[in-house]
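Before I ask anything, let me first share the structure, which is written out below as C-alpha cells.
Only one protein chain is missing; all other protein chains are in place.
Residue numbering begins at 1 within each chain, and the chains themselves are lettered A, B and C in the order written.
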Amino acid sequence: MINLSRTVTEGAPLVAEIERRSGQRVSACLQCGRCTSTCVAAHAFDFPPHRLMHMLQIGLVQEVLASRTAQLCLDCMTCSMRCPMKIDVAGVIETAKAVADEAGLRDTERDLRLFRREFLRNVRRHGRLHETSMLLRYNFATRKLTNDISLVPLILRKRKVHLFPPKVKNLRQMRRIFREINGDARPAPEPETGAGE
Amino acid sequence: MRIGVFVCQCGTNIAATVATDRVVEAARAMLGVIHAESIQYTCSDPGQRAIIDAIQQKDLTRVVMAGCSPRMHETTFRRAVQRGGMNPFMLEMVNIREHCSWIHPDIDQGTLKAIDLVRKGVARVRRQAPLSGSTVPVTRAALVIGGGVAGIQAALDMADAGIPVTLVEKGPTIGGNMARLDKTFPTLDCSSCILTPRMVEVKNHDNIKLIVNAEVDQVRGHIGSFEVDIRRKATCVIEQKCTGCMICQEKCPSRAPDEFNAGMGESKAISIAFPQAVPLVAGLRKEHCRQFVKGRCGVCQKVCPADAIDYEQEDEIVSGAFGAVVVATGYDLYDWTGSYPTYGMGRYPDVITSMQYERLLSASGPTGGHVRRPSDGAEPQQVVFISCIGSRDESVGRPQCCSVGCMYTAKQAILTKEHIPDSQSYIFYIDIRAAGKGYDEFSRRAQTEFGALYIRGRVGKIYPRGGKLIVMGTDTLAGEQVEIEADLVVLATGLTAARGAGELARKLNISYDGYEFFTEGHPKLKPVETNTGGVFLAGACQGPKDIPATVAQASAAAAKVIGLLSRGELETSPVVAAVDRNRCVGCFKCRDVCPYGAVEQEQLPGGRAVAHVIDSLCQGCGLCNVACPPSTISLKGYTDNQLIAEVVEVLR
Amino acid sequence: MTTYSYFPGCSLSSSAIEYDTSFRLVAREFGIGIDELEDWNCCGASPAPHHWGGALGILLPARNLHIAGASHPSVVAPCAGCFNRLKYAQHELGRNPALRQLTERALHEPVRYDTEVINAVELLNREIAPEEMAARAQGRLEGISLGTYYGCVLVRPPEVVQYDDPNDPVEMEPLLKATGAEIPHFPFKTECCGSYMGLPKKEIVLKASQRVIESALESGIDALVTVCPLCHQNLDLRQGQINAAFGTDYHLPVLYLTQAIGLALGHSPEDLGIDAHAVDAGALISRIRGRRAAS
Partner (left out) sequence: MSKENVKIVGFLCNWCSYAGADMAGTARIRQPAQLRIVRLPCTGRVDPLLILKAFQEGADGVLVSGCHPGDCHYNEGNYHARRRLEVLARMLPALGIDPARFHYTWVSASEGARWAEVVESFTGQVKQAVGGGSVSQTNEVDKMV
C-alpha cells in the first residue's frame, strides 16, 4: 500500500525540480493514456509513459528515476506530439533521466549503460564513431559475443567499414569537451529564462 | 454636498485583504463625505436597508458604495438608493473586490489601493448630476434566428403567448441537428417522432412566419425596436407553388452530396432534405445543377407539375421590425479531418463521425436503418467508439468538453447492439460524463445490458490492415497497450459553434468566446441574456448542450421576451451625450464619428446650425466627446471633469 | 553555383557510406557545391544527449557548428540524426548563456553557431525544381510506389528543428512525385523505428520496425525512402532479424532519398551503392528497367 500523504510530501521537491527543468506541469496530465497508445517502446518498459506521469503526480519519484522506462525511452517524442494536454512527455522522461544520472541511479539497465559507455569512449578516443570496433567492444563488455555478430559478415561484405578508425585531428579539443563536462559532473546549465541574446 | 460612503466586507471576500475600517476612516476625511460605514454583506436585505436608512437619516445626496464590480451589483444599488429617495445615478460603485481584495494578498497594499479607489469614487460622484432616461415604444414582435429544436421551442412558446414571431432558418428546412438523430438519450425515444409534430406546428401557427433558406443581413436599432433585413437566398423554386411531390428530385440528372445525411449517400441538385421537411419544398443548388454549370438541362422545369421552377429567381430582402431577438443558431460538428492525421484524416472510409453514424442507424437514413459500413456495405461486428474528438484536446486547440459525446456514444452502443445482436462495441473514453437525470443509469445500461466494453484510454493510432482497421490504444486501468481489429470506427466528434456564428454576433453586437459560442450575460444569473439588451440566447449556440437543456433554455429565452414585450414602452439609458448649444461651433465632427447616427443638425432660431443628440439612438460610447474640438458635446456620467478628477485623485 | 558546407557524420563515412556516395552523386548531377567540413567530429547522436544532463549532446555538435561558421553560410547534414543534433545545439546555444560559456571553455574561442543548418530534403527541394527533376527523370520511376518514411528526428521537436509538419510531413513528396513515382498514403511515416536500441535492447527495434514494414506492405509500397541512416539500419540491415523474430518473409528494399533520385536519373544501383544493402533490391531494379525496355 502506498502511503500517499508521505509520498506526495516527500516527492514534492524532486517532482518540482523535474517540472522546472522540463518546463512541464505533471498535474496537467489527465491520464488519458494516449502517450502510451503511441509509444513504440512501452512493451519493454516497466511502467508505460502514462503510468510514469501518474507516479510523478503522486510523488513516486524515486521509483520513476530508477525505472527501466526512464532508461529505455527513445526520446522519439511521438507521445509529446500526440498528448491532448500538450505535455512534452518525452521531455519529462528525459529530465527524469538526467536527474537519475546525477543521482547515480542509472545502472539497472546494464546493457544500455555499457552501450552508452562504449559509444562515448569510442567518440572520445577517435572523435568519430567507429562502429565495428564499438560493436566488438560492446559485445565483449556485455559478454554477449554473438550479439549482432551475424551482421558483421554482411557489413564486411557490403564494404561498409574502414579498417582503420577515422580520427579527428584536433583531438585535444575533443578531450577538452569531455573534460569540461566530466570535470565538474554537475547538471546541464539551465537556460536563464529571458536571458537570450 | 452630503456624501455617504459604504464599504462592503463581502464576508471575508474583501475584509480578509482590505482593512475596511481603515478605508472607512480615510473616507470620513474626504471632501463632502459626511457619513461612512462598513457593512458585512451590503447586497443583502439588511445591507441595502442600512444604505436607505443612512440616506434618510442623514439626508445624503450622493452615495459611494465600495464593494464588488459594478458589473455585478450596480443595478441592485441604483434601485436601493432610489428607494431611499435619491436619483439612482447619484450612486458610484467602487470595485475593491475583483480589482483589489481578490488579487492582492497583502493587506497593506490592498487597503491603500482601496482608499485610492474610494477617493476616486468620491471625486467622481461629487461631479455627478442626476440623470433620467426617456422612454421608447416597444415593437411587439420577435425574431428567432435558427430553426433547430431551440428555435422551434422558443418560437412556439412566444407565438402561443400571442406574440408575432418571425423564424429565420439558414437551411432548407427547420429541425436542425435533432432532425438527423435516430433515437435520443436517455429515454431512447425516436427523435423525429417527437420533433416533427413540433415542426408542423410551427408551419401551421398563425403567429409564426417561417422564412427558410435565409439569413440575417443587417441589424439596426436597439432593444424594443430592432430593424432587421433578412436575405432569402434564391433556390429557383417558388415556395408558394411547390407541392413537395419530389418528381423533380427523381428526374434530376445531377448528383449532389447529401448534406442532411452528413455526406453519407447522395442526393440531387434539386431536392427535398428529407420526407418530413418543413416546409416541404424543393430547393435547387446551383453549384451542382447542369442548368447552371453547363448551361443546359431544364428537366425539373419540364417535369414540375406545379410550374414552381424559376431559374431566374434572385435573392430577396425581407425587412421587419422586432422588439426582441432570440438567437438559436446551434452547432456544427467539429471537422476532425484537418487535425487528426493519426486517425487517417478522413482517408479511411470506415472511420466516420458520430453524426454519420446517427444517419446509418436511422430508418430514414441512406441505408434504411441497416448498419452497413461505408467501404463495402458489410455489417460491422467489431465497432469501436472513440470519445473526445476535437474536445478536451489542447493539441488541436479545443480544451472544452463537448458535454453530449459520452451520452450519445452510450446511446449509439446500445443501438448498435439492437441493430446487430452479435456485434461487440468498444468505447475508448477518458471520463464518462453523464451528469443529467437518469444519465448515469443510462450509460451503465449500455455496459450491463448491452455489453458495451468501456476502455479507459485514448487511442493513439488507427490504420488499415487486411480489410480491418487496427485501433491502437491503451487500457489505462490494465496499464497495457491494447489493439482492436475493428470493422467500423465511430468518432465522438465535438460540437463547434455554427459556421458564421461570429459574423452574426458582430451584426447583433453580442459577444462570443474563442470558439464562437455566444456569451451569456452572466454564467449563473443571466444564462439566456446577452450583453446587448433585447437579444437572447437559446440552445447549443451558447455552448454545447443536449436536447433537454436546449429546450429549457429556449423556453427561458421565450419567457424573457414575453416579459419584455409585455411592456408598452422601455426606459432608455440616460447615459447619453448632450450638446451645449451655446458653445457648439457647428463643425459636426461628432456626427462624423457617431456609429449610430445619433447626432443630427439642429437649426437655431438665429440661423446657426448646431449639433443635437437623439437620445433614443445614442448608445453612450463617447466617441463624439473626444472628437469635439471645443469639448462641447459631453457624455453624461463620463464628463471630462469627472474623468480628470478621477485621474487626479488616484495619483495624489 | 551555391556551395554548402557538408557534414557527413560518422554514419555516412561508414555504415551508410552508400548514402554519402549517392548524395555526392546527386549533388554533382544538379551542380550543387558540396564542401566537406574540415576535421568534423561525431555529433554525439543517440547516447550523448542522454548523458550528463544533456550538455555533451550540445557540446559535440557545437564544435561542428563552430567549424561550419568559418566557411559557407549553410551547412547540410544529410543524416537526420546529425541534422537534429546540430539544430538542437543551435537552439540551446542561442538561449542558454551558461552552455555557451561551457562550449567556449572547451573550444578556447568564442563559439560561432549561427550557420544555417539544413537537411538533405531541404537542400534538394531548394536546389532542384520539380520540373527539372521531371525533365531529367523522364518518368523512370513510373509505376513504382515509394513510401516516404520520415521517422522522428527529422521533424521533431518542431520548435527546435522547425521543419515540415511534425505529424504529417510531406516535404519529400514533390521531388519523388516528379520522378514519376507514386507516393501512397503511409500511416507509419512518422512512427519511430526503435532508434539506437538495436544493440542494447533489440526487441524494441525489431517490434517497432516490423510494424513500419508491415504497414508499408499493406499500403502497397515497393520501397521505403528515408534520410536517416539509423532508420535504414533498423529497417534494412535488421530486416533479416525481423523475419527471424516474427516468422515473416519481408523483402522490402529501403532506399536513401538520394538513391531513389539517382535511380530516377538513370544511374546504376552499383553507382548508388544500392548493392550494399542487406535487402536485395534486384526485383525493384528490374521492374524499373523493365519499364524502360518496354517503352
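The rule is short, and it goes like this: contacts are C-beta pairs under 8 Å (C-beta built on N, C-alpha and C of every residue); 3 or more make two chains touch, one makes a residue touch a chain.
Values in this document were obtained by computation on a predicted structure and should not be read as measured data.
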Out of all the chains shown, which come into contact with the hidden one?
B
Checked against the full complex, the residue among B:Val122, B:Val383, B:Ala446 or B:Cys621 that touches the missing chain is B:Cys621
Hidden partner chain, touching residue among B:Val293, B:Leu477 or B:Val648
B:Val648
Which of B:Ala29, B:Ile103, B:Cys193 or B:Ala478 sits in contact with the chain that's absent?
B:Ile103
Residues of chain B in contact with the chain not shown
69-72, 95, 97-100, 102-106, 109-110, 112-113, 116-117, 120, 506, 509, 511, 513-514, 519, 531, 575, 593, 595-596, 619-623, 625-627, 635, 638, 640, 643-644, 646-648, 650-651
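Everything that follows uses one rule, which is that only the chains that are shown with their structure count from here on.
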With centres defined as the mean C-alpha position, give me the chain A-chain C separation in Å.
23
Find every residue in chain C that makes contact with two or more other chains and list them.
167, 191
Each of the following residues of chain B touches two or more other chains, namely 342, 461
Looking at the complex, which residues from chain B come into contact with chain C?
341-342, 344-345, 347, 461, 463-466
Residues of chain C that touch chain A when the two form their complex:
10, 13-18, 39-42, 44-56, 58-60, 63, 92, 94-99, 101-102, 105-108, 152-153, 156-157, 166-167, 190-192, 194-204, 207-208, 211, 237-238, 240-241, 275-278
Per the touch rule above, chain B residues touching chain A in the complex are 342, 388, 392-395, 430, 456-461, 472-476, 479-481
